[in-house]
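Yeah, one chain of the complex is gone here, protein chain that is, but the others are all in their spots.
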Amino acid sequence: MSELLQEGLQLMALGMGTVFAFLVILIFGTIAMSSLVGRFSKPEVAAQSGGRRKSGAQMDQIAAVAAAARAAHSR
Amino acid sequence: MSELLQEGLQLMALGMGTVFAFLVILIFGTIAMSSLVGRFSKPEVAAQSGGRRKSGAQMDQIAAVAAAARAAHSR
Amino acid sequence: MSELLQEGLQLMALGMGTVFAFLVILIFGTIAMSSLVGRFSKPEVAAQSGGRRKSGAQMDQIAAVAAAARAAHSR
Amino acid sequence: MDKLHTLLAESGLANLSLGEFAMILVGLLLVYLAIAKRFEPLLLLPIGIGAVLVNIPGAGLYDAPVYGDAGELLSPGGLLYYIFTLGIDTGVFPLLIFMGVGAMTDFGPMLANPKTLLLGAAAQFGIFATLLGALGLNETGWFSYSLEQAATIGIIGSADGPTSIFIASQLAPEILGAVAVAAYSYMALVPIIQPPIMKLLTSAKERQLEMKQLRPVGKRERILFPLMLLMLVAMFLPSAAPLLGMFCFGNLMRECGVVDRLSDTTQNALINIVTIFLGLGVGAKLNSGEFLNMETLGIFLLGIVAFAIGTATGVLMAKGMNMVSKSKINPLIGAAGVSAVPMAARVVNKVGLQANNQNFLLMHAMGPNVAGVIGSAIAAGVMLSFLG
Amino acid sequence: MDKLHTLLAESGLANLSLGEFAMILVGLLLVYLAIAKRFEPLLLLPIGIGAVLVNIPGAGLYDAPVYGDAGELLSPGGLLYYIFTLGIDTGVFPLLIFMGVGAMTDFGPMLANPKTLLLGAAAQFGIFATLLGALGLNETGWFSYSLEQAATIGIIGSADGPTSIFIASQLAPEILGAVAVAAYSYMALVPIIQPPIMKLLTSAKERQLEMKQLRPVGKRERILFPLMLLMLVAMFLPSAAPLLGMFCFGNLMRECGVVDRLSDTTQNALINIVTIFLGLGVGAKLNSGEFLNMETLGIFLLGIVAFAIGTATGVLMAKGMNMVSKSKINPLIGAAGVSAVPMAARVVNKVGLQANNQNFLLMHAMGPNVAGVIGSAIAAGVMLSFLG
Partner (left out) sequence: MDKLHTLLAESGLANLSLGEFAMILVGLLLVYLAIAKRFEPLLLLPIGIGAVLVNIPGAGLYDAPVYGDAGELLSPGGLLYYIFTLGIDTGVFPLLIFMGVGAMTDFGPMLANPKTLLLGAAAQFGIFATLLGALGLNETGWFSYSLEQAATIGIIGSADGPTSIFIASQLAPEILGAVAVAAYSYMALVPIIQPPIMKLLTSAKERQLEMKQLRPVGKRERILFPLMLLMLVAMFLPSAAPLLGMFCFGNLMRECGVVDRLSDTTQNALINIVTIFLGLGVGAKLNSGEFLNMETLGIFLLGIVAFAIGTATGVLMAKGMNMVSKSKINPLIGAAGVSAVPMAARVVNKVGLQANNQNFLLMHAMGPNVAGVIGSAIAAGVMLSFLG
């Protein structure tokens, strides 16, 4: 077997090993994280991913005040 | 007549010649293309330029599934 | 007192002096400008800052005609 | 006190040369025209501000960065320097604008009546006549335009901002500022420049001619056209491929219907961002050394001539076509062949309505109008090939 | 007349080599597939146009700029050169795309059922099997892939465009064009490639298995997950930090709820602009010298093998998990582990519905689908670490 092929096999072993090792760690991390969140936090309404959630605090601050200024000031 | 002016005349002749030649070719190409399209394709509803035409396939795929995920999953 | 500190004091004097001088000039400039605008222009409706004001002339020209083209042409 | 003297000595007033003062006034004039007269404000406002900023003595907005021996940055450059060097010298910004213009262009009216392409060809005569005119001015001894400069001045007659800027950046960057300002100013003045010429060359009866409604154009034709145009450019005039390639790419994104999110961004965020930078960068070329001279005066004189001749040859071509063809066209629409999209088409429409209040020519004028964009990009390609 | 000869001599037709002609056809084919077949049009349309433009002889769109001794610009470079050099050679564009993909990714389904991460791991076997396959092809004597090239070819099996382009730019830029085209083409072909393999490896009864609805996932979990992932990458595989770091950053902007304006721009204007440039830049690598050879043929052969093997190992992993776990999963969802977000998840859903018309697997398949993105970024990190 050529040296290149041997290196390839090595890379495969290392690569699949790392991928599995990492994702297994990630699974345990995720499970631990979720259970910690569940335990230490008040019951939370299931969140919707992305998108705008709360309105008030979301807007850029400068824009917000600018808007306020416009509304209150120049009619 | 100065040499520069002669070059200018040459450029004018070449330029207008090329512009006309190219656009005449383009006219024939366009006419041919339109008639081929008319002959070989099913009668087609006149398209509106630009803008969104069909809705479903338009959205970015990732966004689409993300949206589906949101709708179906976390209520 | 160290030389650096002396330079710092100098910079402070120069800086605050410049800031005040500039803003005082700006105040007079602003007052003059506002009164000139008030004197030489027809009574004007108080403007709303930013945002879109008049509609017609606002749109990009190419887009405007493209829209016109679409509306008038390909139904 | 020493430092106060330094500060005062560095103040703009103490260092302002007469030339800088004049160029700041030029910048303010452009801002005024943009805002109060609505002269192509999308470009002339940033150009005007760029001109003001670059002429503030000591502000350093057009300073080149200074690097040490090891390549480390000793002193950063000015914003306008970076914008100009990276976006205009390289030709990148005009090409991106052209992509955006392509994404905003509707070829439908032209596809419905392809022979109007000839009008877009004829109107390019303004470009080459002006080129000759610039060389002719040399004979007076007061001007000394090189062939590259003459060609760049001629391209003002393309009535197409990005094409003018692209050609200037490639052939004669030293007159880029004046050429760009002339191009956009005259595009804004089209409603004043064109009507007298159009009326001079046509009879009232000709102007009253109504044209029959254009056929609807299908989606496939719209998709195939930019591809065909791109192939023809590739085969016959590769030097026009950067301009027309990006133009066709933009138009294909618009029409193909499968990349609407790219098309939207191209028509909005991307072209707006590039427009701001392009304007500022062009304004940075408005320095007194390159602007305040006889050559600039000549550029403005020649530029309006270019518009006038292009208008005339477009109208005359339309009249010529009516002699040989049995389906008559209103010769006014020839004037739209100079491009100046969509101003020229609107002017045609207005002049047509003056002659006959039922004569709506807008859509018919859009054909030659976009044809003029193609025509002048071809002319630009010839110049690049001849002189590049 | 002399100049006319020059112009004709410079025309595309006169200079077009057979290779360029073939590559223009390849570009048009990609445009056709993008528009008519909707093959990943957001990328394949710009790639196709880029390929056409770069192969027009004399257009100079990929010319490098020429500088004088004093560093002044003698001749500006071509647009595609600037795009490629600044955005792809540097790895910047793929990383920005990854940020945008992160901002578009919903980890909810994966968080609700974290063991599906294993499916995303198993499907990466396609990557490494293909790497071996490429090296095996060398034994035939017809190919001569380096280890870097073999790894880059393997990464096609990540079914993830920006990951493939990033790895190619870092390890083997000379095959970037072919690898990117193969990656996006096969991602578009997932609905054809995957179902036969999925059906071969599963019984009808297995395919009918319905899964119980996923639990809702709270906001805190969604915020903490990208941070945790980033920390794990930092600790265990720093070479994956550029890709996964930008991905996690994008996802955090999406989920944290306090920077929605940044998240919106990342998902729209920014990713669209970068996508256009990325596509054009990749297309610029489709030149005949680097594309028209046996190596490219091998890349396309191996790429489909990578997809097929990844699909198979994903499904087999799911079956293996069912042997040891009492909460059964439908083995079809293993096929989504190759990523190809969201196409693979849709295919799973469709095949599931064919077996049982009440069997909606879309959400269940989204877990392995996004896990596949993480898995292949990890695989990419290993390769960078091993070979970089």
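Each chain gets a letter, A, B, C, D and E, in the order it is written, and its residues are counted from 1.
What we mean here is this: contacts are C-beta pairs under 8 Å (C-beta built on N, C-alpha and C of every residue); 3 or more make two chains touch, one makes a residue touch a chain.
Since the structure is predicted, the reported quantities are computational estimates derived from the model, not experimental observations.
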Among shown chains, those touching the left-out chain: A, C, D, E
Identified contact with the non-displayed chain, of E:I197, E:V217 or E:L230: E:L230
Absent-chain interface as seen on chain E, which is shown: 85, 89-92, 95, 169-170, 223, 227, 230, 233-239, 241-242, 245-246, 248-249, 252-253, 256-259, 261-262, 264-266, 268-270, 382, 385-386
Residues of chain C (touch criterion as defined above) contacting the omitted chain: 2, 4-5, 7-9, 11-12, 14-16, 18-27, 29-31, 33-34, 37, 41, 44-47, 49-54, 57-60
Where the unshown chain meets chain A, residue by residue: 10-11, 14, 17-18, 57, 60-66, 68-70, 72-75
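Going forward, only the chains that are shown with their structure count from here on.
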Copies chain A and chain B - rotation angle from C-alpha fit, nearest 5 degrees: 120
A-E compared against C-D, more contacting pairs: A-E
Chain E against chain D, contact positions shared by both copies (same if over half, else different): different
Geometric centre: closest chain by C-alpha means: B
Separation of mean Cα positions, chain E and chain C [Å, integer]: 47
Centre distance in Å when chain D and chain E are each reduced to the mean of their C-alpha atoms: 39
Multi-partner residues of chain E (each touching 2 or more other chains): 3, 7, 38, 42, 106, 108, 216-217
Sequence positions of chain C contacting 2 or more other chains: 66, 69-70, 74-75
